[in-house]
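What you see is the complex with one protein chain gone and the rest in place.
So, chain A:
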Amino acid sequence: MTSTPEPAGTPAAAAGQPLVHLGRVNKHFGALHVLQNIDLDVAKGEVVVVIGPSGSGKSTLCRAINRLETIDDGVIELDGKPLPAEGKALAKLRSDVGMVFQSFNLFAHKSILENVTLGPIKVRGLKKKQAVAEAMELLERVGVATQADKMPAQLSGGQQQRVAIARALAMRPKVILFDEPTSALDPEMVNEVLDVMVSLAKEGMTMIVVTHEMGFARKAADRVVFMADGQIVEESDPESFFTNPQSDRARDFLGKILTH
């Protein structure tokens, strides 16, 4: 273990301090070293797209940031504070970090509207009336307001994922993590979800997006992080990454997916 030079756990987020900081993060799944000395800083308002081949550790990285995956060593800080290990403090942190899953994971026994209001009412302590008003606004924004009283299974994948984004937004998160948000969608539904994500990015939401959608990375990313075999191989702005990748591994990856 290597200690990081910057002071860990300073109280409030000073200007210029990253919103999300990962320092020397390591994780193993058995013998597989899935995250190897990962260093990553994400500034407030930044949109970071993580791409890379399957099994490169990008989903694990994303899930580690709200501790759905624990890490073996290293530090992960949000707003200057290290992630709590368990209990109320961890729940509090998670309420500030939105998460959008590949498989949507809408609460199957609750209506669309209830999916969006559950967190604000039960975690934030909002009055039901206010939570409903805010939820309807968000559902309007992602274009599924007319479906508010339906159950998740009655919606298409694209609609469900947009509801999932509204559910994350309802918590007013500091950052939203997207774990391959379009990978489980039918092709014709990918764009409706990406459009919502692009508009979020334009509004200045801090986003960490694991995706295979190169178009989204080009259009909305401030920075592209390329991972392979548990390591960050390369990171740069999207234009130079896609036109002039520095590493052989990235050139190889891009060559395989961009030739069609």
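Criterion: a residue touches a chain if its C-beta (ideal position, glycine included) is under 8 Å from a C-beta of that chain, and two chains touch if they have at least 3 such contacts; residues count from 1.
Assume contacts and distances are computed from a predicted model.
Peer 1: Could you check which of "Xanthine dehydrogenase YagS FAD-binding subunit", "Glutaconate CoA-transferase subunit A", "ABC-type amino acid transport system, permease component" or "Cytochrome aa3 subunit 2" matches the UniProt name for the chain that's left out?
Peer 2: Of "Xanthine dehydrogenase YagS FAD-binding subunit", "Glutaconate CoA-transferase subunit A", "ABC-type amino acid transport system, permease component" or "Cytochrome aa3 subunit 2", the absent chain's UniProt record names it "ABC-type amino acid transport system, permease component".
Peer 1: If the hidden chain were put back, which of A:Pro18, A:Gly57 or A:Gly119 would touch it?
Peer 2: The missing chain is touched by A:Gly119.
Peer 1: Write down which of A:Arg94, A:Arg162 or A:Arg249 is the residue touching the left-out chain.
Peer 2: Result: among the candidates, A:Arg94 touches the missing chain.
Peer 1: Just the residue numbers, please: which parts of chain A touch the chain that's not shown?
Peer 2: Contact residues on chain A toward the absent chain are 66, 68, 86-88, 91-99, 101, 103-109, 118-119, 122-123, 151-153, 167-168, 171.
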